[in-house]
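Take a look at this one; I'll ask things after.
Only one protein chain is missing; all other protein chains are in place.
To keep things simple, chains are lettered A and B as they appear, and every chain counts its residues starting from 1.
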Amino acid sequence: MSEGIGASVRRKEDKRFITGKGKYTDDIKQENQAYAAFVRSSHAHAIVKNIDASEAEAMDGVVAVLNGHQLTADGIGNIIAGWAITSKDGSAMNMGAWSALCTEKVRYVGDAIAIVIADTQEIARNAAETVMVEFDILPAVVSPEKTLESGSPQIHENAPNNQIYDWEIGDEAATDAGLASATHITEMEIVNNRLAPNPMEPRAAIAIYDDAEEHYTLYTTSQNPHVARLLLSAFYSVAPEHKLRVIAPDVGGGFGSKIYVYPEEIACLWASMKTGRSVKWTSDRSEAFLTDAHGRDHVTKAKMGFDANGKIVGFKVDTIANIGAYMSLFSSVTPTYLYATLLSGQYDMPAIHGNVRAVYTNTAPVDAYRGAGRPEATYLVERMMDTAALEMGVDPAELRRKNFIQSFPYQTQVIMNYDSGDFPGCMDKAQAAADIAGFAARKASSASRGKLRGIGYSSFIEACGIAPSAAVGSLGCGVGLWESAEVRVNPVGTIEILTGSHSHGQSHETTFAQLANDRFGVPIDSVQIVHGDTDKVQFGMGTYGSRSGPVGMNAIVKALDKVEAKVKKIAAHVLEASEDDIVIEAGEVKIAGTDKKMAWHEVGLAAYTAHNLPEGMEPGLKEGAFYDPINFSFPSATLICEVEVDPETGVTDIVQFTTADDFGVIINPMVVEGQVHGGLAQGIGQAMLENVVYDDSGQLLTGSYMDYAMPRADDLPSFTIEHNNVPSPSNPLGLKGCGEAGAIGAPPAVINAICNAIGNNNLSMPATPSKVWAALQEVSAQQAAE
Amino acid sequence: MYEVKYHKASSASDAANIISGSEDGKFLAGGQTLIPTMKAKLAAPSDLVDISQADGLAGISVDGSTVTIGAMTTHAEVAGNAALSACCSSITSLAGNIGDPAVRHKGTIGGSIANNDPAADYPAAMMALGATIITNNREIAAEAFFQGMFETALDDGEIITSIRFQAPEKAAYAKFPNPASRYAMVGVFAAKTSDGARVAVTGAGADGVYRQSEMEAALDGAWSADALADIHVSSDGLLSDIHGDAAYRANLVKVMAGRAVASV
Partner (left out) sequence: MTEISMVVNGKSVKADVPDNTLLVSFIRENLRLTGTHVGCDTSQCGACVVHVDGKAVKSCTTLAVSVQGADVTTIEGLANGDLHPMQAAFKENHGLQCGFCTPGMIMSATDMVARYDAEGKKLDEAAIRDELEGNICRCTGYHNIVKAIADGASKMTNA
C-alpha cells in the first residue's frame, strides 16, 4: 500500500495513545516536585486591599505563598497582545496592564492573585483557600454593548469607555453609495455566542529550575513551545532564551486555547526559581472554564444591499468584539484581520465596509478559538444570505450561485486576494450528495409524523496559513509567520524530520512522514517526526490557524528539496553520472534508464563516511529550511444541514449533514476527514448547545459540564464529506488547510436549517430546544393574530 | 476533597452504630453524587460510612404484584432485572436512562432517593407508584418522604433499606434531559395503579418532585393522552434557569405526560 501523498495511512502515533502510554504533561513527575495552586478572585471587579497568607504559610507542607508584588519586584513583565491594531483615527490600541499575579486590582472571576506552593496538590489547594484577600468590590460589566456606555465601570485606566480600538476596513463611502442604489436591503443584528474551547486535557505546567546552571525547563500544554519561550524570555523576562527550554509533550487538544502563555506558566517558572523546587500545576475543569481564553463573543449590526437582479451591491458591518478583562496574545487580530478580511465570503462584492470596536469587560479573556474570526465572519455573511433569500423570495442556493466569484485570482474589497477555488462546483457536489431534489418528499414525510423539516446552506471561504511575514508585519503582527523544518538523513538511511509545527491531535507524526515517503520512497516507519521541544527543534511558530499543512509541511518540502539535491550530487559522483540523470524511486537512487543504482542507505553512508564525495562537498546529510508563504491559502466549502424539529419540545435532530470541501491537495484523506468531523462537531456545538454565560455581576454560570453543554455522541449525526479540491497555486504542495473548516462552516448551516424548518428567522445561537420552542410560539402567536 | 474517615459497614445496624459515633458522618451509597460534591468541597463530612456492600441491602424481589428493591441495588441491576421488567418495565427503563453506563454501575436507588435531587428520576417513580420507603426504623409513604429540594423525612442516622410498591396496571416514565447535565429537565412518571391514576413530575418544580392532580383526575376518567389535551399547566412554581424558563418547563410537563401515557 502506498504511504505517499494521498494515501489514508493509519497513524504511527496511535499505539501509545490506545495503550495508555501517551505522555501528557500531567503524566510527568519530577524529583523534588512540589505542587502549585492559585488564589483567585471570586469577584469580577475589585480593588485588592490586602492579602493575608499567614494561615497558609503556617500549614504543614506549604513551601511558599507568593504574590504579585514580589513578582513585579523581580522584574517579571506584563502579559501582552502580539498584534498591534491601529484605530481609524490613527491612535494605538489601548492595552491595559496584565500581571501574571494581580497587585492592585482584579478584573474577572478567576483572576490570579497569589500562587501557593506545597508538597502535595491537596495541601496546595487547601492552603489556597485559607489565603484571606480583602477586596473593595467595584461594579462590574459583562456585556460588550453596555461596557461602551458612559458611566460603565472603568476596567483599565488607559482605555476610556473600555474601548481598546475602533478600527475599520474597506470603503465606507463606496459601501454607502452601493447600499443607496440597492433595490433590497437585508438588515440584521447578529450575536456570535461566547464559547469555552474545552480541549479534553486541561492545561498543565511543570517548571524546573536548575540553580547551578541558572537554567529553566518548562513542560507545558502548548501548541507552540517556541513562541512560548520567546514570550517568556523577551517579553515576560522570566529567563533568557538560551537558559529556557520549553517542552510541549503529548498535548490533549488545543483548539487555540493552548496557543497562549497564561499567568500560570509564568508564575510556576518564577516560583520554581524562588523556591528551588520543581513546581507542577494542573488545571481542573472548573479552573479551565474560568481561565482558559474563551472564543467568539461578537455583537454585530449589518446591512447587505442587492440590486434588482439579486447581485450584492454593498455590505456594511458594525461589530463590537468582547475581549474580556485582558488582551490575550491574538485577541486584537482575531476580530480584525482574521474576521473582517473575510467579509466578502465567496461572493463578488463591489463594496464592503467593516467597523470593529474591541472592548474590555469583566470576563475571562477572549482569544482565537478554532476558526478565530472566520467563523464569526462566516456566520454573519451566511445568515445574511439566507435571510436575504427569504426576504426576496428566492432560493438561497440560487442567490449564492448568482453572487459566487467565478474567476481567480480575485481581489476582494477587504485585503484578501483569493488565489483559487471552485465555488459552484462545491455547491453542485454538496447538493447532489444531500439529494436536494428529494427534500420536498422528505419534508412531507416528516410532516406526516408531526415533525418540521428544514434545510440550510453555508458556503464559506477561510484564509489559512496566515502569511507572508512581511505582509502581516505591515499590519501590526509582532512576529513572522513562517515555519521551519530540518531533515536529517542518518548514516543508515533513516530520517528524522524536525518541525516547528506542533501536533496535539493533528496526526503530524504520520502525515509529515508521508512527505518523505512520497519524495524518497522510504517507508514511513523509518521516518521520525521530532517536534515540541525547543532544545531539539531550533525554532518554529507552532500549530494554529490550519497552518501546519500550508506552512509547516511546505517548510519540510523545502528542506527535502535540499536533501534531494545533495543526494543526487553524491549519487552522480559515486555512480559517475550526470546529476540530471539521477532519479530517486522506491528507496533507490538510480541513473535513469539504466540498472546502475545505489540503495537509499548507501547514499546516507556515503555522505557520512565522506570517503568519496564530490570535490568541496561538506560531509553529512542534513538540511534545514525556513518557509515563508507568498499568500494565505483559501480553503472553501459548501455545507448543507438538514434538520427535523419536534414542534412540541423544540428538539432538533440533525438528520443529514453534508459538506463539499476544497482543501487543495490532500496528504492523508482519512486524517483530513477526521479534522472535518471534529470541526463540524464544534460548529454544531456552537449552533445548538454551547454557550458561556455570566450573570450581570460577572459570576460564571456555566462553570462545569453540568451547565455548559458539550456535544456528545448522541447529539451528532454521521457526516457525509465530499471533496472538490483545487490545488492552491500559492504553495509548493498545493495545500489549503483543513483544521478549522468544520467549525467555521457549520453554525450558519445549522441555524439556517432550523429557521427554515420552523418558519421563524428570529433565532440565535445556541438554538437550544427551549429557544426553538419559544421561536415556534412566536410563529403560533403571529398566526393567531393574523 | 477534604480529609475524611472511611468505614465499610457490614449491615444496616453496623452502619447506624458507626455513624452515631461520628462527628458529622454521612452514608456513602454509590457515591455518584456525594463524591463529586465532596470533590467540589460543597460537602465535608467527617466520616463516610459505606453501605453499598452491607448485607441485605441489595436485591430485587417480585412476589405476586409486590415489588421490593433493596436500597443498594444499582441502577444497572434494576435496569437489567427480567422479573421486574416483566411486571413493571417503567421502572427498569427509567433506571436504564439514569446517568451513563458507568454511573449506573455504581449509583443506587437508595442513594438517589435519599439525596432527593430535584432533577433526579427515581423520586417521580416513587411518588407515582405510591411506593413505601423502608428504613432501619420505619416505613414512610413516598409522599411523606420527599419534602422539597434535597430534603427528605430521613432522620439523622436513618438508613433506607429498601423500597416497596405494588406493580401498577400500567405505567411509563418520559424524561426530557437537560442538554448539558442530562439530568431530567422535566420527567413525568404516569401510573395506573389500584388507587387510580398517579402522575408525578420531577425536574420542573421549584420545590422538587410533585404530583400533578389535575392530570390524575383526567386520567382517572380515561387513560389516554387525549384526556390531557385540555389541561393547562401553569408555570407558577416551576424552575427557570439558563436552560429553560418556567413556561418551557410547563410545556414539557404536558408534552412528557402525554408521551408517557401514550406509550402504554
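Here are some notes:
The criterion applied here is as follows: contacts are C-beta pairs under 8 Å (C-beta built on N, C-alpha and C of every residue); 3 or more make two chains touch, one makes a residue touch a chain.
Remember, predicted model here, so these are calculated numbers, not experimental data.
Considering the whole complex, the residue from A:41, A:94, A:162 or A:198 that touches the absent chain is A:198. The residue from A:105, A:277, A:488 or A:504 that touches the chain not shown here is A:504. Interface note for the absent chain: among B:103, B:149 or B:231, the touching residue is B:103.
Looking at chain B, the residues touching the absent chain are 1-6, 8, 28, 31-32, 35-36, 38-40, 48, 50, 52, 76, 80, 99-103, 105-106, 181-182. Within the complete assembly, residues 10-11, 13-24, 26-27, 29, 198-202, 250-253, 255, 284-286, 504-507, 670-671, 674-675, 677-682, 704-706, 710-714, 716, 718-719, 742 of chain A touch the chain that is not shown.
Basically, only the chains that are shown with their structure count from here on.
Here chain B touches chain A in the complex through residues 1-2, 40-41, 176, 179-181, 242-245, 247-248, 251-252, 255, going by the rule given at the top. Contact residues on chain A toward chain B in their complex (touch as defined above): 122, 126, 129, 286, 648-650, 689, 691, 693, 701-702, 705-710, 715, 768-770, 773-774.
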